[in-house]
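Excluded from the complex is one protein chain; the other protein chains are retained at their positions.
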Amino acid sequence: MTELVRRAGAILWKDLLTETRTRQGLSAMLSFAALILFLFTFAFGADAALLSRIAGGLLWVAIVFTGTLALGRSFQSEELAGGARLLRLYPGDVRAIYLGKLAGNVLLLAALELLLFPATAVLFQVELLPHAATLTLVAFLGTLGFSTIGTFFAALTVHLRARELLLPLLLFPALVPVVIGSVGATVETLAGDPFGRAGGWIRLLTAYDVILFVVCMWIFPVVLEE
Amino acid sequence: MSIIVGYAITFAAGVAYVLRLGRREGALPPSDPSSPPSGGTQEGVNGDTEQGTPESRASDARKP
Amino acid sequence: MQRTLGALALATIAIGTIIGLFIVPADGLQGEIQRLLYVHVPTAWVGMLAFFFVFIMSTLYLVQRRLDWDLMAASAVEIGVVAIALTIILGSIWGQGTWGVWWEWDPRLTTTALLLIVYVGYLVVRSMTEDPDQRARWCAVIGVIGFVQVPIVYLSVFWWRSLHQPPSSPRSMATVFGFTLLFNFAAYTIGFAYLMMRRYRLAKRELSLELAGPDAEP
Partner (left out) sequence: MKTALRVEGLTRRFGRRWALRGIDLEVEAGSVVALLGSNGTGKTTLLRVLSTLLRPTAGTVEVLGCALPDGGAPVRERAAFMTSEGHLYEELTGRENLRFTARMHGLTVERERVSAALAEVGLEDAADTTVRAYSTGMRKRLELARIGLRPVELVLLDEPFASLDDDGVAIVQRSIAGWKGRGATVIVASHRVAQASRCANRLVRLVRGVVGEDAPS
């Protein structure tokens, strides 16, 4: 087990090093997310009350679309270095590759959200601070769910020709519970959780994250096999 | 009215699919459907079917 | 064997349709439109059955790595996609008749639409991969993951929908309608079995053609 985590850590270390050096991933995501936020402001800006009411939804739309951009790149560095399958030459469980890439995507998305949430608060006049704790939990659960199934399908589609088309096509249905859960919990929390439904959404998210993680870990070795 | 449309679409789709199967079956060279080789399975030289796969027979012949 | 199954399927579907359309009285509440259910619900059942079948075959392939399981899974996906597409079309026609709107975020309809996307993805991946073993591996993966997400997708859509609209009360079935529906269930299931057998045999012949032994020149 510790050997699995150590090797996942090695992959995470390598990817973070590459990311900090090239800055391609994060900057591309930030500009894309900013574009989405501004588009929403122009589209709904006239009605400030509406904007702040649907802020939770807009936030997650930005995260999901920008996240899909990042997912597509998560195995890019491997392709430039001879292909993701070469990582199977190293000893130990292949699942370390999945865990390393998963952690990388979660951290990348967390970095994006650290900037995206305050930006949403400003642009859409929403009070985030009073709900900081719950929102962090929801953001984490939503990002984890998104990255768990996203990293899995990124690994599957990196070998296919039209992967830009296939990744969203395969990913989209599996994301529905993540998006519904995250948006539901976020909107309820921002509204002060009047009907106490946020807890229900958070339980749904947690259950789905667990199920996805177990299934993805079970099947992942098959994905890189040749 | 929409009932007729609904049933019509269903049966049309069903028939179209069966016809498409027929066309694909027709396009194949007539091989006897009784025992086509089972295709390369991952296990061992002869797999579990006694006639094995074509290449496994070839390698048997080559052994001294 | 296959031919008799085909004839049986044809006969039972014909009888079921005649009963559903002409013999059984129209439903008091919804009127004539309710007769659509005798084809809408069975196709949905066949679709779900097909995708459950895919889940089983895909898991078997992942464990035993025999290409035959993959061929069965692929056959079931093809039939399942046709069935689910029909289900959605019929669902919206029926929805238009009863709720007056072409598309309704009804949890069942939404989940089947999402399932359609999953298995269209399955077919696209399948068409893009040349190597039979590689194709089998990836499709088996999608077959398993596709099915695992169904319950949670349905649950999340159901909860989400119940926020905006009280869930529509499940349609109570008078016994005579129930019988007709059950009869059509059986008829369409036989149809599914026939199509499966025929599609699987075709897939097997196409595969053996594909693997034409070591001296096949490119």
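Per-chain residue numbering starts at 1, and chain names A, B and C are given in the order in which the chains are listed.
The criterion applied here is as follows: a residue touches a chain if its C-beta (ideal position, glycine included) is under 8 Å from a C-beta of that chain, and two chains touch if they have at least 3 such contacts.
Since we're looking at a predicted model, the values are computed, not measured.
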Residue of A:L50, A:L86, A:A132 or A:V214 touching the missing chain in the full complex: A:L86
In chain C, positions touching the absent partner: 130-133, 210-212, 214-216, 218
Residue numbers in chain A that touch the chain omitted from display: 3, 6-7, 9-11, 13-14, 17-18, 21-22, 77, 80-82, 85-92, 225-226
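Convention: only the chains that are shown with their structure count from here on.
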Chain contact topology (line, ring, star, complete or other): line
Chain closest to the assembly centre - both centres taken as Cα means: C
Farthest-lying chain, centroid of Cα atoms versus that of chain B: A
Where chain A and chain C are represented by their mean Cα positions, the distance between them in whole Å: 31
Length of the line joining the C-alpha centres of chain A and chain B, rounded to whole Å: 41
Distance from the mean Cα position of chain C to that of chain B, given in whole angstrom: 21
Touching residues on chain A, where the partner in the complex is chain C: 149, 152, 156, 160-162, 165-166, 169-170, 172-174, 176-177, 180-181, 184, 197, 200-201, 204, 207-208, 211-212, 215-216, 219, 222-223, 225-226
Chain B - residues contacting chain C, complex: 2-3, 5-7, 9-10, 13-14, 17-18, 21, 24-25, 28-29, 31, 33, 36-43, 53-55, 58
List of chain C residues in touch with chain B within their complex: 17, 21, 32-33, 35-36, 39-40, 43, 65-68, 79, 82, 85-86, 89-90, 93-94, 96-97, 132-133, 191, 195, 198-199, 201-202, 204-214
